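The chains shown are only part of the set, and none of them has been moved.
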Amino acid sequence: MPLVRISLCRGKPLPYLDSLADGIHQAMVEAFDVPPDDRFQTIHQLATDKLRYDPHYLGGPRSADFVLVEITAGRPRSTATKAAFYRCLAARLQASPGLRPADLMVVITTTERDEWSFGHGLATLLQPANS
Amino acid sequence: MPLVRISLCRGKPLPYLDSLADGIHQAMVEAFDVPPDDRFQTIHQLATDKLRYDPHYLGGPRSADFVLVEITAGRPRSTATKAAFYRCLAARLQASPGLRPADLMVVITTTERDEWSFGHGLATLLQPANS
């Protein structure tokens, strides 16, 4: 049920974006306890002067390839799960599309189960079939 | 006080967007305990390859008309209120602009009252007049 917002600078071709979005989803399935068909992503390519980030704060060095992944999650995960997910995500994106782990930033926001409707006017995650 | 982010694929004319944004606001007034003049919305039209969603996960079938409504709320609502809001919203948008309920997804994030400033450098919701 997570919602994923991917922000990066303009200039990457569609195959790069495909690989990035696919890799993020695969890492979520592998390490963030997300079902394979639970995929909802938006991709935002910003002009260089619209995405501003310090090159070195608590990591880096960050380059023009910097990617910001914002995840809205529908239930809490343990610290161990989150830590394993960060590792898995960095490794997957380094393999494809070749993102340097220094250029990957992730921020998770956690909500409640009754804060999601997947359609049909239902509080989907409160239905018995999904509890 | 909610802030509403509306995301959908490009290609809808302005009257459709007007009807969509108006209907979302009206449902919030009717069922989410929001004053009529408490309206703050952003609309984001994305290229098809920038808005990725599974057509069937926990609902659907989702079409190219898929609309994602992200709400940042300034205080908690009960589960019953949220469930009634989802029903109301789906019904209103089905009536106008004719959005299929299967194509509507809603995600709510809840914040604290001191996390909002509506202007003038004030923590607005802590002022006696708004408490």
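Which chain is which? They are A and B, in the order written, and residues in each are numbered from 1.
By definition in this document, a residue touches a chain if its C-beta (ideal position, glycine included) is under 8 Å from a C-beta of that chain, and two chains touch if they have at least 3 such contacts.
From a predicted model like this one, the values you see are computed outputs, not experimental measurements.
Novice: Enter the number of copies in the whole complex; the displayed portion holds 2.
Specialist: 3
Quick note on the criterion: only the chains that are shown with their structure count from here on.
Novice: Counting only Cα atoms for the centres, state how far subunit A is from subunit B in Å.
Specialist: Subunit A and subunit B have C-alpha centres separated by 22 Å.
Novice: In the complex formed with subunit A, which residues of subunit B make contact?
Specialist: 7, 44, 46, 49-54, 56-60, 62, 68, 70, 79, 82-83, 86-91, 101-110
Novice: Name, in rising order, each residue of subunit A that touches subunit B in their complex.
Specialist: 1, 3, 14, 17-18, 21, 35, 37-45, 72, 109, 111-112, 114-126, 130
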